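As structure tokens, the structure follows; a few thoughts come after it.
Apart from one protein chain that is not included, each protein chain of the complex appears where it belongs.
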Amino acid sequence: MPVDGKEAGPASQTILVVGGGIAGISAALEAAETGHDVVLLEKGPSLGGRVSKLNRYFPKLCHPTCGLEINYQRIRKNPRLKVLTMCEPTNVAGSRGAFTVTVKRHPRFVNEKCTSCGDCAAATETMVPNPFNYGLDKVKAAYLPNEHAMPMRYVIAPEAIAEGEGDKLKAACKYGAVEPEQQEETFDLNVGAIIWATGWQPYDPNNLDVYSYSHSPDIITNVEMERLAAHDGPTQGKIVRPSNGEPAKKVALIQCAGSRDNNHLAYCSRICCLGSLKHAAYVREQYADAEVDIYYIDIRAHDKLESFYQKVKADPQVRFVKSKPGHIRVGEDGRPFIHGERTIDREVYDEPYDLIVLATGMQPSAVAGYTPQVGLVKDDYGFVVPKELEDNEGIFSCGVAAGPLDVSLSVQSATAAALKAVQAVRQSA
Amino acid sequence: MTAPLPNPGKKYDLDFARWVYDNVNGGDKMALCMQCGVCSGSCPIGTNMDHGPRKLFMMIRAGMQEAVMTSNTPANCTSCYRCVVRCPRSVPVTYILQDLLAKQAELGYRAKDSNENIAFAKSFWWSARAFGRTDERLVTAKYYWSFGPAEFWKRSMENLKIALGFIKKGRMHIGMPHSVKDKKGLKAILDKAREIESRG
Amino acid sequence: MTETATPTKPKKPGVYVCKGCGIGEAVDADALANVAKSEFRIQTTATQDACCSDEGVAAIKADVDAGTVDGVVVAACSHRVMADRFRFNGTPVVRANLREHVAWSQPPGEEDTEMLAADQVRMAITQVQLTLPPLPSQVQEYSRTLLVLGGGITGMTAAREAVKAGHPVILVEKTDQLGGWANKWAGRMPYRPPYRDVQDSGIAKLVEAVKADKDIDVKLDTRVVKTAGQPGAFTVTLSHGGQESVVNVGAVVVATGFRPYDATKLGHLGYGASPDIVTGVELEAMLKAGGELKRKSDGKPVKHIAFVQCAGSRDPDHLPYCSSVCCGVSIKQALQITKADAKASAYIVYEELRTPGTAEEFYRQAQEAGVIFMKGKATKVDAGAMQVSYTDELLGTEVPLAGLDMIVLATGMVPNSTDPDVPVVEPEKSEAQLKGDINPFSAIPVAGYKPGGAEGPTPPAMPHLDRIPEGGPILNLQYRQGPHIPVLADGFSDSHYICFPYETRRTGIYTAGPVRRPMDMAESAEDAAGAVMKAIQAIQGSKMGVSLHPRVGDLSFPKVGHEKCTKCRRCTVECPFGAIDEDETGRPIINPARCRRCGTCMGACPVQTITFDNYNPQMVNAMIEANEIPDEFSEKPRILVLACENDAYPALDMAGINREKWSPYVRTIPVRCLGSVTLQWVSTALQKGYDGIMLMGCKSGDDYQCHFVKGSAIAKERMSKVGETLKSLALEKERVTMAEVSIADSHRVPKVLNEFAELIGGLDPNPMKGF
Partner (left out) sequence: MSDNKKVRMTYYPGCSSQGSARHLDESLRAVLPEMGVEIDDIADWNCCGASVGHIGGGQLPNLSLTGRNLAKARERGTQDVITGCAACYLNTHGGNEKIKADVKKKAQVNEALAAGDLKYDGDLKVRHVCEVLVNDVGVDKIKDRVKNPLTGLKVAGYVGCQTVRPFAQTQAGGEYDSYDDPNFLDDFTEACGATAVPFQNKTSCCGGSVAVMSPDRTLHLIKNILEEAKEAGADVISTPCPLCQTNVEMYQDQINAKYGTDYKIPVVFYSQLMAVAFGMDGDKDAALQRNTNASDKLDKLAKRGG
């Protein structure tokens, strides 16, 4: 397969998928399982993207690793699909059947000989904020991205190299897998079609200064809540106050923390209501005497997800407060207080909580990253959509790169994008 | 001049919202309110208000014109703009409230708490128009006086210490009011502006 | 496919024992190689510093290429890693997990650890010796054609997309024209940046494109009478004007769309009491007609109009779900009305305003145009006063929205997962099929709450289970399991999986558009493309004789030993995918292209005569028996764990990765699905002398997580009968148990094993040992 593109002719049959999250994985697999050569680029050290950092999915409260495992099995079995981690595109040129994509490969400092034995982790003394846990804890600078990593291979943070541990780590590896000398490198891929599945990043809570995120460790974001509740998170799944480790029994979930707000994200991120319903369930599952307040504008539980809303609502210890809070202040005892107006009875409240979760929205990764100029357009929010719907330009987007979608909708859009890409290479064959 | 209310006396008037959109400064933007409540929840003296901006806007949509025109919510706005900068829909709440207060007065409604605001605004404008500048001393005196001699005396006495302190520190002057040089030109401009506004 | 020689089971497997990743420190690799030599007479054994290294792989490959070995046991890490390294041109490879399950989870150098490692090697050798490399089961006469059912936006889009990918299409539409509901729509919600303005529906253009497409065979006024066969070779009987014809197609996309909720059931909202109280669909037609919007009753222009949202939807007495599109549609209509007449006032009475994603911008556009939104549930519509009564939640008071010129009921979507024009066939069977197998309203798990207890949440009533959309089957499948495409509890033919939205339980048949989930035009079009992708894969899979999701590419398929078959029909009943039919004598007929290779039929068969070439009752039996069982005086109990390879086994691997420790007495065999577990394995283990047996699999019941729909539920059912076996052997019932383990239980699963080991340790040894 022309991974390095050297032997590819003018009409390449290879499909490139950019982004190894659930959308990218799905698109890549659907195309590969239809008999096409696919290259999947992931800029991080492991596939799985945002969903791999989720504790569970709504509404079934099942674990994302469950579906990822099946997808990873599919990847393992499929020789047509080539996964390149630590890679991101920096330029796209050409057109359908003949795209040239410039790819930057970040150094992993670990090569494919890695057996994931962990000797390098034992050897390093450098600690870095754990990216898998959004920096809520620290991890050895030579680390497995997570216990379910794909590929199951270690990565060494540049900090360890900067600390001068390169030679030591190299010596610690019995398999010749550590390469401290790795540099960032660039190479070209020739592909026939491209699927852009670069996903999203959580909206920066520091932009929401009224919610005092930086002023209290007990004010966290929804994605951090997922880690807090996850068995492989910083607390092994115990939902506690980050400030003191005490159980978080009075919890507030603030919806539209950034979304539906002209000052931040003008669109609705679609998933946050359901995510918070799920967070209410996390808390209630752990503590019989827990109380959860959900501050919201509209509860957007579309289609059958309505039933998830109804069943969470049936719990009398979950209160739904229709109110966009004005601000959060930290009280004398360090507990954060939420201040605002309950719109239903017009009461002004000033309520203390053990833990406040800001349901920050999804921002397309394209706001910060590279977006091809050919074939795609970026809308005002940073979502990327194909330029023309009628003509098959050979480049498509899917998942949250294309719009704020939940997992099912992302996979739906990924499957559709895979078909478009298949059409593109078949038509230019 | 502001257009008269579409159907005065009607408790619920479906045309009232349109009237506000068309006649109140910023009123058209009020249409974008999604009733999240961040304005009322951010208001420093929202607890003094009978409804608060969020509910007042809903009342406008529901056509509750009488209740809106007699509400004390506009009079209790301190113009801190916290609601404005926090509003997710960019509704200029402060401006709407300020102008609703003006409209209440203009159309002859006696909204609760508003007499002080109106009196103060009139005293302020008197100074601005007469001298082109605000003479804090005279504005205050004229404001107190608008409530009658007894109230004038009471309020003056309550704040005498402050006034004397300011005089001592040179922050309140005694003598002729500060004034623009071109008082005549200024008045001409303001009178012309009023005339333009009246013709609509 | 190139023809290959008839495969045989490996006669001379090689065994390669790895010493890397701590294995060499934990166990004696040479001793393990000796187990292979001495016990199994294996000729080729080797120990390697790292089997996965280039040198290690090259050495194995050299043996394979030289023909020295015809099967490979790699005794190293879990089969879940390094899969790409150990591929030797189709030679059977079995991995003995000495790393995650031994070196990383057991204390090094101990006798128990060595015994465990030796058993891992024994099981692997046994497995490879019984592995027959499977040959594909190809559909002989396969068709590349897709049948698309439904000529609306979804169906037409599906047809076009399939053709663009090179597949011809037969497009069946029951009415006399293409276009479906979209023919009546006066524009559509925006779906392209800047997401602001009402857009043209585009339906006319699409209809033209479909008509002009020579690869689309449009069949109007046509219905599907029945559907038989399997992916690649469906035979579909069509009826047109009383004439029946049969077409052969490779896969089916069902795009039958929706029907609006019956507004006559909404008497409390005034429907029928005044011509000026209309449904959203009716208003759409009026808007489409163009010109000034006038009242039906007296022709007066509409100046004040109110929309009643959730008219039927989100209502336990009507539709329990949210129909998703109604907020957007009412906004669109209100916007169209206010844009046409700036003086018109439009009110939208809603409970929750749902404009997800970029549709929020459309909501703002409507507000900016002056559309007024009021929050509350409309309880009554008075046709005389033309008044909508609702208590405004934001004002805390009843607001009389009176003197309206028109009132619009935003009725929801009912999926056409049945055909209302077709009589209900086999009502009993239909009901069972259409009930849905889960309760979406089951209570959330709450700490300290036990179902039936006084404390804790009361789940809302589930009134809709008998509210499946009325009608007969749309495809009339000639399947043993009934004529319908299974639906979820809400009546939609959707997947139960979040990450696999196209996994229907009828292989090769994919639903798209509002029959699957309430969705708008843009989503439906996208969904159509997604469904076509899966349909194309189904055709291709049938051609190549491989399985579809989730065991994609699996060549094995179930074979029935008819000489032993007792025609008990358990396999045909339990198959989650309706893959097995019966002939007139009751003999099972397997449709391999419908089969998803979970092995549920194999687990169901009481005489163990359903087998896969590389996975069968006999193989696992032999693996169970291959292990060495210490005598009853050794105080070394043995526990057999049959772990689902999709969730439980990975969880165990991850426990090993985390260096968690668990009982060394556990012997784990991965299984395809708990549904494939036959009770015979349990009795074999008991007779062999295992002291305890645990089935480990995923959550069953509501919110089940089984990738094969109900494997763990079936296993649970079967296990309830194991008591008799135990009783007959005079054994305690605690010896056999089932544990619900999710893939995220890497911290919990060692505890589950240790607790069970402790319980078993407290019992007397299995007296069958040494028999």
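The chains carry the letters A, B and C, assigned in the order they are written, with residues numbered from 1 in each.
Here, a contact is a pair of C-beta atoms (placed from the backbone, for glycine too) under 8 Å apart; a residue touches a chain by one contact, two chains touch by 3 or more.
On a predicted model such as this, the values are computed, not experimentally measured, just so you know.
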Seminar exercise, completed: In the full complex, the chain left out is in contact with A, B
Exercise. With respect to the chain omitted from the figure, which of B:5, B:33, B:60 or B:118 is a touching residue?
Worked result: B:118
Exercise. Who touches the missing chain here, A:327, A:346, A:378 or A:420?
Worked result: A:327
Exercise. Among A:209, A:289 or A:391, which residue is in touch with the absent chain?
Worked result: A:209
For this session: For chain B, enumerate the residues touching the unshown chain of the complex.
Result: 25, 44-45, 48, 76-82, 84-86, 90, 92, 94-95, 98-99, 101-102, 105, 113, 116-129, 132-137, 140, 143, 158, 161-162, 165-166, 169-173, 178, 180-182, 185-186, 188-194, 196-197
Problem set entry | Contact footprint on chain A, counting only the chain that is left out | 209-210, 212, 327, 329-330
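Here is the rule we use: only the chains that are shown with their structure count from here on.
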Seminar exercise, completed: Per the C-alpha centroid definition, the whole-Å distance linking chain A and chain B comes out as 49
Problem set entry | Where chain A and chain C are represented by their mean Cα positions, the distance between them in whole Å | 23
Exercise. Touching two or more other chains, which residues of chain B qualify?
Worked result: 34-35, 54-55, 89
Problem set entry | chain A: positions in contact with at least two other chains | 260, 298, 322, 343, 346
For this session: Would you mind writing out the residues of chain C in touch with chain B in their complex?
Result: 304, 343, 345, 347, 353, 363-364, 367-375, 392, 394-395, 399-403
Seminar exercise, completed: Per the touch rule, the chain A residues reaching chain C in their complex are 22, 26, 29-30, 33-35, 51, 55-57, 59-74, 76-79, 113, 115-117, 144, 147-148, 152, 174-175, 230-232, 236-237, 260, 266-270, 281, 284-290, 298-308, 310-317, 322, 343-346, 377, 379-381, 383, 385, 389, 392, 403-405, 407-409, 411-413, 415-416, 418-420, 422-423, 426-427
Exercise. Which chain C residues qualify as touching chain A in the complex?
Worked result: 20-22, 49-50, 52-54, 77, 80-84, 87, 161, 164-166, 192-195, 314, 320-324, 352-361, 364, 393-394, 396, 440-449, 455-460, 488, 490, 492, 494, 496-502, 517-519, 523, 526-530, 532-534, 536-537, 540, 549-550, 552-553, 646-647, 650, 654, 657-658, 698-699, 703, 705, 707, 742-748
